[in-house]
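Got a structure for you, written out below as structure tokens; questions coming shortly.
Shown here is a partial selection of chains from the complex, left in place.
When the chains are written out, they are named A, B, C and D in that same order, and each has its own residue count from 1.
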Amino acid sequence: MDIATLLGIIVAFGLVIFAIGSGISSFIDPPSLMIVVGGTVGVLLVGYPLKNALGVIGVALKTFMYKVDTGADVIAKLVELAQTVRKDGILALESEVKNIDNAFMAKGLQMAIDGQEPNVIEEILYMEMDKIAERHSRGADMFTSLGTYAPSMGMIGTLVGLVLMLQNMSDPSSIGPSMSIALLTTFYGALIANILCLPMAGKLKTRSKEELLIHEIILVGIQSLVVGENPRIMEQKLLGYLPPKERKSSFE
Amino acid sequence: MDIATLLGIIVAFGLVIFAIGSGISSFIDPPSLMIVVGGTVGVLLVGYPLKNALGVIGVALKTFMYKVDTGADVIAKLVELAQTVRKDGILALESEVKNIDNAFMAKGLQMAIDGQEPNVIEEILYMEMDKIAERHSRGADMFTSLGTYAPSMGMIGTLVGLVLMLQNMSDPSSIGPSMSIALLTTFYGALIANILCLPMAGKLKTRSKEELLIHEIILVGIQSLVVGENPRIMEQKLLGYLPPKERKSSFE
Amino acid sequence: MDIATLLGIIVAFGLVIFAIGSGISSFIDPPSLMIVVGGTVGVLLVGYPLKNALGVIGVALKTFMYKVDTGADVIAKLVELAQTVRKDGILALESEVKNIDNAFMAKGLQMAIDGQEPNVIEEILYMEMDKIAERHSRGADMFTSLGTYAPSMGMIGTLVGLVLMLQNMSDPSSIGPSMSIALLTTFYGALIANILCLPMAGKLKTRSKEELLIHEIILVGIQSLVVGENPRIMEQKLLGYLPPKERKSSFE
Amino acid sequence: MDIATLLGIIVAFGLVIFAIGSGISSFIDPPSLMIVVGGTVGVLLVGYPLKNALGVIGVALKTFMYKVDTGADVIAKLVELAQTVRKDGILALESEVKNIDNAFMAKGLQMAIDGQEPNVIEEILYMEMDKIAERHSRGADMFTSLGTYAPSMGMIGTLVGLVLMLQNMSDPSSIGPSMSIALLTTFYGALIANILCLPMAGKLKTRSKEELLIHEIILVGIQSLVVGENPRIMEQKLLGYLPPKERKSSFE
């Protein structure tokens, strides 16, 4: 559970509501909200295939809950497996592989157990890693797009409001409120883009990089394991992927 | 048929029209529409060779209807072909190749049947894939360009309107309506760019990536087929290109 | 002759003039025009070496007239040459080479006739292709730069006009016209950038890509020719560079 | 200690305060400050994992104090070590390695002393260098993000202020001050982004490049040292990494 996403949204929206204060009722205008939110959804359908567009909620939820193994745990596991291989041979992993949660690691180990060539294992895992990264970056891209669609719809709404207002300027006292309503769509677009969509795209990118790093560690670890490299050398290599203070050797 | 494109356009435009409400007549100004649409077409002719510019309608239609084979079907087909090759030799594909819709796959198989060297087949297919990707990205580029030309023409129209209005401020009551007409070109430019051109460019890019993925699968599949790789290993490799939940083995 | 460039400029400017209508005289302000055009030229001199800046007119003309061989013609020629080589040997090209307009093809063939090593020919042609692409992209870059300089000068002019106007607000009736003159430089900058410079940069880029493709075809064709590849295989390779509907075999 | 960062901030803020002059009190509005600063922090939590977001202060401090070895010192040290190796063999470094501050150099030398293969040392150091660069660029990215979040929150605050003001225009004399308060959030956002976050992101990038250069020098130096290259040739190679006027040979 990524508490920071929820906390950040609450803080940012809370401060905006606090700034609005008692005038909150004049900031809620359902038609304006509908043009921005509905229009953004419409544009999303134009811009992405239906399947991806429908998955946007699922992608959004990933920014709230998203479990990534830590690099340290993955390295410790790989070193442990390497020691098992050293002692009892590669087939001894057969019983271990069922208990491994990480699907990527399980797939690599299964291929090793099945006796596939090291370069075939590398090729398949590398390609899979590449495709996972592509799928993740598509989710982040979609949120970046939403972050440009929403302010655009906001601007279109404001232009509609301005034109309507300018057509009817006979009553000067209505100009202020009309203008204020016209500005609301810009306001909604800015909130949706800058507090939700763009930072969520950022988090998806960071998450994707973290997961990619874990996959790189697993890929290098399994290569090392398949050729029967010394577990100490393997660990030394893999720890280099972590920031210095997260490095912890299993041999101390 | 990509229903999402049509649906999205209807939703987004529908909401804008709904927001305008009964004032719709004041939003229709043929000269303003002509300067934005006509000007954008003019700029398109300056920016792209005539042949490409004339093809823009055809490219636009691609965002409405565009059939891409699914990865799963292509893999199943390739595995089936690989089994045929294993049983009856590569020449047994001769009768199959006529029934294959996908031109890229047919070309690759025909070269394999003709007994061309694996590396020649790879080189030719790879280059062809590359050129297809280039042609597709040109279509998406053209829509991205249209998405910048339209608001520019809108801004130019608004500047014309503003200058005309400012020259003639003797009648204060005409300022509002003049200004509103000046804003209409900006409004048209924003609609064309943000609801049509830019998201359509996005869809073309996504479509192109999907097709590229299918081509990659076919390329790797044919390489595997030509060297007579085990169909199971080939399938395992190819399924890695798909997201986990779309993977379905033909061997189960 | 690229009629589209001229046509597009006429259409876009024509529509702007049509929108202005009878008020055209108030849109012509020589000092404003001078600050935008002259200033843009000045900034071009700051931003580019004198030699390149002076060549800007020549580059602009390229967007109006620019002859590129079509891919189909180049491939047909290369296949014809390959057949000659097959029949009469490489030296038989000696008499042909004089009739070849394309300087790049002529250079490659001359090296082949001179008996240079295939890898030397490839290296020299590849490098030359690279440098041609660099020179072309410099032309496009220059127009992209002009497309940012012109609106900047327009904005500077408008700021000058605004400051002058604000200093002297005693006569309210002069505010409108003063403001309208201040806006003219922005208007000129927008016209120059959005109707001329930026789309012309786009056309130069497309042209450069087309020429690069032709050079790639020639490079691959000459490589094939030098090693005496079968003309049919050579043609099959080269046709892959063209979109399917432009492919036409010389052997049918 | 990077005195320039502190000095620059003092100069830039000092000049802004000087420009404000005696009206300083009207520029301090705690609620506006809270919406911009607090909102930016909130958005940072949405956009980055909690761990990174909490580290932002630490990253900021790096722009004030950040010690990088100079290239000249590192080269002199490496040449000295190479001479020791030439004279007394690689094991003679054992006593030296403890006195080396630079963790990257110490790690490389330790692996050399441990007798690891040159290509393994290269691979491990190269990967480590890569990961360090990635971690640093993440810090710079975070400040670039802050530099876009802050003005966005400023704009949202200004929109809130404008809407409130427009709703209540009955008292004309209050419009000016209301508008001025509305502008304050934009002002705060601009200060935070343009004087603090964006230039600090720039400094972090430059620092990272400097450190990367030092790491490259160390990597090439250790490679040279492990294969026992002549110290003079090694120095000649390494000095090429420095600008000409910083090159100083140890042999003169």
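Please note the rule applied: a contact is a pair of C-beta atoms (placed from the backbone, for glycine too) under 8 Å apart; a residue touches a chain by one contact, two chains touch by 3 or more.
Given the structure is predicted, the values throughout are model-derived calculations rather than measurements.
Colleague: Please report the number of identical subunits in the complete assembly described by this file, where 4 are shown.
Modeller: 5
Going forward, only the chains that are shown with their structure count from here on.
Colleague: Can we say the copies subunit A and subunit D touch using the same residue numbers, with more than half in common, or are the two sides different?
Modeller: different
Colleague: Give the rotation angle, in degrees and rounded to the nearest 5, that superposes the C-alpha atoms of subunit C onto those of its identical copy subunit D.
Modeller: Result for this pair is 145 degrees.
Colleague: Taking each chain's centre as the mean of its CA atoms, how far is subunit B from subunit D in angstrom?
Modeller: 40
Colleague: Return the distance between the CA-based centres of subunit B and subunit C, expressed in whole Å.
Modeller: About 25 Å, centre to centre.
Colleague: Residue numbers in subunit C touching 2 or more other chains?
Modeller: Not one residue in subunit C touches at least two other chains.
Colleague: So with touch defined the way it is at the top, what topology do the chains form here? Options are line, ring, star, complete, other.
Modeller: Drawn as a graph, the chains make an open path, so a line.
Colleague: Taking the top-of-page definition of touch, could you list the pairs of chains it picks out?
Modeller: Every pair of chains in contact is listed here: A-B, A-D, B-C.
Colleague: Can you list the subunit B residues touching subunit C in their complex?
Modeller: Residues 31-32, 34-35, 38-39, 41-50, 52-53, 103, 116, 120, 123-124, 127-128, 131, 134-135, 138, 145, 148-149, 152-153, 155-157, 159-160, 162-169.
Colleague: Applying the document's contact rule, which stretches of subunit C touch subunit B when the two form their complex?
Modeller: Result: residues 2-5, 7-16, 18-20, 23, 26-27, 63, 173, 175-177, 179-180, 183-184, 186-187, 190-191, 193-196, 198-200, 202-203, 206-207, 209-210, 233, 236-237, 240-244 of subunit C touch subunit B.
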